[in-house]
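Read through the structure below, which is laid out as structure tokens, and then see the notes.
Missing here: one protein chain of the complex. Every other protein chain is in place.
Up next is chain A:
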Amino acid sequence: MATDLASPVTEAAPERRRDGSGRVPLRAALRRYRWLYVMLLPGLAYFAIFRYLPMYGLTIAFQDFVPFSGYSGSPWVGLKHFEALFTGPDFGRLLFNTLFLALLTALFVFPAPIVVALLLNEVRVSAYKRYVQSLIYIPHFLSWTIVFSLTYLLFAVDFGVIAGWIHSLSGGGPLVDYMARPEWFRPLVILQLLWKTSGWGTIIYLAALAGVDPNLYEAARMDGAGRWRQFWHVTLPAIRPTIVVMAILTSGNLLDQSFEQIWLLTNSLNRSTAEVFDTFVYYVGIAGAGYSYATAVGLFKGVAGVVLIFGANWLAKRLGQRGLF
């Protein structure tokens, strides 16, 4: 695991470095660096309480947790909840919904910022480029609640603007309640993601594109490459490492749809297609107080996520790319 994500830069002053290389007795270190350790304490307390205590709390996935009896007093039941999950009726539906959304995201949402960044990169009127960038970055800062409300105001069955347009374009017929129909859930999720993320997502690709050595284009032109060939042989290879890194990050989060986004779009009518692992965990665990079962579902998802990110990293390295770690 990467311990130091930073590039090695300024080293500490020499006389300090001597301390770091050798082993300093704990007591002496505690005394010498007491202020640094004091500064570390509040943060350590945060990680202990809100990050590691919940990991200990995962043990309730193997118990029939009763809040009154606590973590130690509740009876241990082994893998009962996992068995219930894998053999029960929910698992297939949740896995299908989650993976189908992930697939749609990979197909439509992942490439969008790459395409937009490449288009922006070809704009030679820099004022126009900046103006477009400023506008398409806005949705990144808006909450999912706002995005949901905008969707509702545009697609509501009785006064939604877009709902009305589609209705009149299709020449009448029955009004469609897009917010409630199960078959419209996934298109709406993808539309929201495209609207919210494809502008902001360009930043990282634009940075990679800005780093391309102009001499490469010069050389390509010398060899007679037209605009298309320059794009194909210089621009695209330049952002390939960035695309790989983003792909690894995305596959690690394959099972992590934005809880807020899905939760807000879910209602009693579209639940069959809408429910994914995260929202199911909330629904069963918090709303239904089925703590142990929901924790088991969450633990399964968490472990699968870890496997995915390491798998994607391994695959990227096998394919000759630089991985994340």
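Please note the rule applied: contacts are C-beta pairs under 8 Å (C-beta built on N, C-alpha and C of every residue); 3 or more make two chains touch, one makes a residue touch a chain; residues count from 1.
Keep in mind that, in the parts below, contacts and distances are computed from a predicted model.
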{"item": "Candidate names \"YCF48-related protein\", \"Formate hydrogenlyase\", \"Hydrogenase 4 subunit F\" or \"Carbohydrate ABC transporter permease\"; UniProt protein name, chain not shown", "value": "\"Carbohydrate ABC transporter permease\""}
{"item": "Contact with the hidden chain (one of A:Phe100, A:Tyr131 or A:Trp232)", "value": "A:Tyr131"}
{"item": "Given A:Val109, A:Leu209 or A:Val245, the one touching the chain that is not displayed", "value": "A:Val245"}
{"item": "Touch criterion as defined above, residue of A:Ile114, A:Met179, A:Leu209 or A:Val234 at the omitted chain", "value": "A:Met179"}
{"item": "Positions on chain A where the hidden chain makes contact", "value": "1-7, 9-13, 16-17, 19-20, 24, 26, 29, 33, 35-40, 42-44, 46-47, 49-58, 60, 67, 116, 119-120, 122-125, 128, 131-132, 134-146, 148-150, 152-154, 156, 158-159, 161, 164-165, 177, 179-180, 195, 199, 203-204, 207, 218, 221-224, 226-227, 230, 245, 252, 259-260, 263-264, 267, 278, 281-282, 285-286, 291, 294-295, 298-299, 301-303, 305-306, 309, 324"}
